[in-house]
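Working notes for the structure below.
Only a single protein chain was left out; the remaining protein chains are all shown in position.
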Amino acid sequence: MATYDGKFRDERNWQQFHNPKDLSLALSIEASELLEAFLWKAPEAADPEKVKEELADVLAYALLLCDTYNFDIEKIILEKIEKNEEKYPVHKAKGTAKKYNEL
Amino acid sequence: MATYDGKFRDERNWQQFHNPKDLSLALSIEASELLEAFLWKAPEAADPEKVKEELADVLAYALLLCDTYNFDIEKIILEKIEKNEEKYPVHKAKGTAKKYNEL
Amino acid sequence: MATYDGKFRDERNWQQFHNPKDLSLALSIEASELLEAFLWKAPEAADPEKVKEELADVLAYALLLCDTYNFDIEKIILEKIEKNEEKYPVHKAKGTAKKYNEL
Partner (left out) sequence: MATYDGKFRDERNWQQFHNPKDLSLALSIEASELLEAFLWKAPEAADPEKVKEELADVLAYALLLCDTYNFDIEKIILEKIEKNEEKYPVHKAKGTAKKYNEL
């Protein structure tokens, strides 16, 4: 992620709009546009180009949020995976889609 | 992102549930849990720990989707920023929150 | 909808938190909880009780928003259906899931 440095945002003076609440709204709106690629369709029938674009938008807002809070993106994902390993131990979670509180 | 390799998923045999439509649903649900950190609150008043966790969940599903489609995460973000540079030229977009089709 | 009069909200002094932006956030969060009833499942395999609860939450926030803007709920739905009849004329839209701008 070293390549993303907020240059696009800063050249446009957009940081003024980018409070974390609205960034999260924007991320959630993009996540819905991603969903729209699958609407009324079989699970594998979305247009990959559309998926790619919407996913990139989701990721771009996620990076802006990480930037706002000074989160290290790789570190927070690894921390989360560790937490999930405790919530979903292999011997309980293997082959089931149940939520951790139903295991 | 080199550190994420789907090991957590594969140890649990979860790939069977992970069709791209449901992965996008899951991403969208996590994006809403991120939003919930800001609900009924001033824009800067969310608990950063909660934001961090939900953002990590969003990112984890985004990575699983990239993995499904063989997208290179850095590449798709850079491509998108290039597209946005065309949609939002600096001289038009500077200092306004308008959508590209209203500029 | 004559039976809903905001009494539940007003007894708790919650109108202070109920600006339309946060009400829309809340509605969107509940819509995601509705989605969660279908996650990793076949289209018809959700628990109807869970669907009922989350749908009720979505509707409750929709009513609070209608109340905020003094919208007549039946009227706005009928107006929308009329608009959609223009956007999706029967002879074009019959039997296809295409979006109006692709018809």
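We call the chains A, B and C, going by the order they appear; numbering starts again at 1 in every chain.
Throughout what follows, contacts are C-beta pairs under 8 Å (C-beta built on N, C-alpha and C of every residue); 3 or more make two chains touch, one makes a residue touch a chain.
Predicted model, so just to flag it, every value in this text is computed and none were measured.
Mapped onto chain C, the interface with the missing chain covers residues 1, 3-4, 8, 11-14, 16-17, 19-22, 24-25, 27-28, 31-32, 34-35, 37-38, 41-44, 46, 48, 51-53, 55-60, 62-63, 65-66, 69, 71, 73-74, 76-81, 83-85, 88, 90, 93-95, 97. Where chain B meets the chain that is not shown, the touching residues are 25, 28, 39-41, 97. Mapped onto chain A, the footprint of the missing chain covers residues 17, 22, 25-26, 28-29, 31-33, 35-36, 38-40.
What we mean here is this: only the chains that are shown with their structure count from here on.
Its C-alpha atoms superposed on chain B, chain A is turned by 180 degrees; the angle is given in steps of 5. Centre-to-centre separation between chain A and chain C, using Cα means, comes to 24 Å. Separation between the centroids of chain A and chain B, computed from CA atoms only, is 2 Å. Residues of chain C found to touch two or more other chains are 25, 28, 39-40.
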